[in-house]
Each structure stands twice: as structure tokens, then as C-alpha cells.
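A single protein chain has been omitted; all remaining protein chains appear in their positions.
Right after this comes subunit A.
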């Protein structure tokens, strides 16, 4: 126990660096994932068969293969044609992955908005895109906040896989320190604490956002 605390405190500077990389990686990938998710959700509700198939195909591939395989394919596969920095291989891999899940979350919440909302907007002369942007999406996002928060948490934990292509993010740091000292366990406990704190903060943030968005309920 004492050993764990010594290691926890003694290693803060390296872990903070890892934390910083984890946060950058997570934020970048989640931002891209939201764009992808929104785009794929729009394809899915487009009522145009070919676009729906493209969206379904994308979701099928992402859900049907392990994330680590996707990251390796991006990193090693794309490196043949175009050298892709490991940060972006991991970032894009994570984004493509979360994007598929976010697409399903957004599609579900869009479809949960009563049909009367669309009709009211259209009856006022709003076109399809205005109706989507001003009326449907704001309500759908509100409804999606808890599920999106959940997906963000998964995304942050999944970013640990980036260590397998050499990124010294949180998990990578703990792994390196563990192997250097031939004493893995305290470092893994340490990194677990870091993840727990991030997830705790994110959970509180999501709850606060939910409360704030509930003013209209």
C-alpha cells in the first residue's frame, strides 16, 4: 500500500503527460465522431435506399470488427501508401468506431421526436433542413445526452488501445513504467485511478448538462 502511494505520487509528472495525450486523443476523436455520427444518422433517415445501405455498411463494418484491428489497419495498412502519424491513426480509428455508435444514438433520438414536431415546423413554411436544424436536432440532442455521455466514457477508455501503436497516453505510460521497473501492479492501479477520476468528472459534467437542459421540462 505504501509502495502504491509512493509510486502514485512519484510518477505524477509522467502520468500527467500521459493524461494530456489521452485527453487530446479523446477530444479530437470524439469531435470527429460526432460529425461522422451526425452524417451517418442523416444518411440513415434520408429515405434514400442507397444512402441507407452505405450507412448500414459502415455501421456493420465498425461493429463487426475489433477496434484494435481497425486501428492496426489504419496504422500499418495506410502507412504503406501514406505515412500516417500514430496520433492520427488512433484518433481517426477511435472516431470511426465511436461514430458508428453515435450515429445509432442520434438516429434513435431523432426518431423518438414526435412526428407532430416536424409537421408543425413544415406547416409554418420551414423547409426540411431548417426543420431538422432548428426543431428536431436540438430536441434529439437533449434526449441523446445521457447515451452520448456514456459513449464518450467508452471512447476515453478505448483510447488506451492507442498504446499498441506506440502512443504514450495514460495506459501506455503505466505499461512502460511497469516494464521498466519490473513491477507492473502499482502502475496499473495508478492508471486505474486516473481513468476513474476522468470518468467521474465526465459523469458529473453530463449530469449537470442534463439538469441545465431540463429547464424546459
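The rule is simple: a contact is a pair of C-beta atoms (placed from the backbone, for glycine too) under 8 Å apart; a residue touches a chain by one contact, two chains touch by 3 or more; residues count from 1.
Rule of thumb we're sticking to: contacts and distances are computed from a predicted model.
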Problem set entry | Undisplayed chain, where the name is taken from the UniProt record, one of "Dihydroorotate dehydrogenase B (NAD(+)), electron transfer subunit", "Peptide/nickel transport system permease protein", "5-oxoprolinase" or "Amino acid ABC transporter ATP-binding protein (PAAT family)" | "Amino acid ABC transporter ATP-binding protein (PAAT family)"
Seminar exercise, completed: Considering the complete complex, of A:86, A:139 or A:203, the missing chain is touched by A:139
For this session: Could you list which residues of subunit A touch the chain missing from the display?
Result: 114, 116-117, 119-127, 130, 134-135, 138-139, 142, 215-217
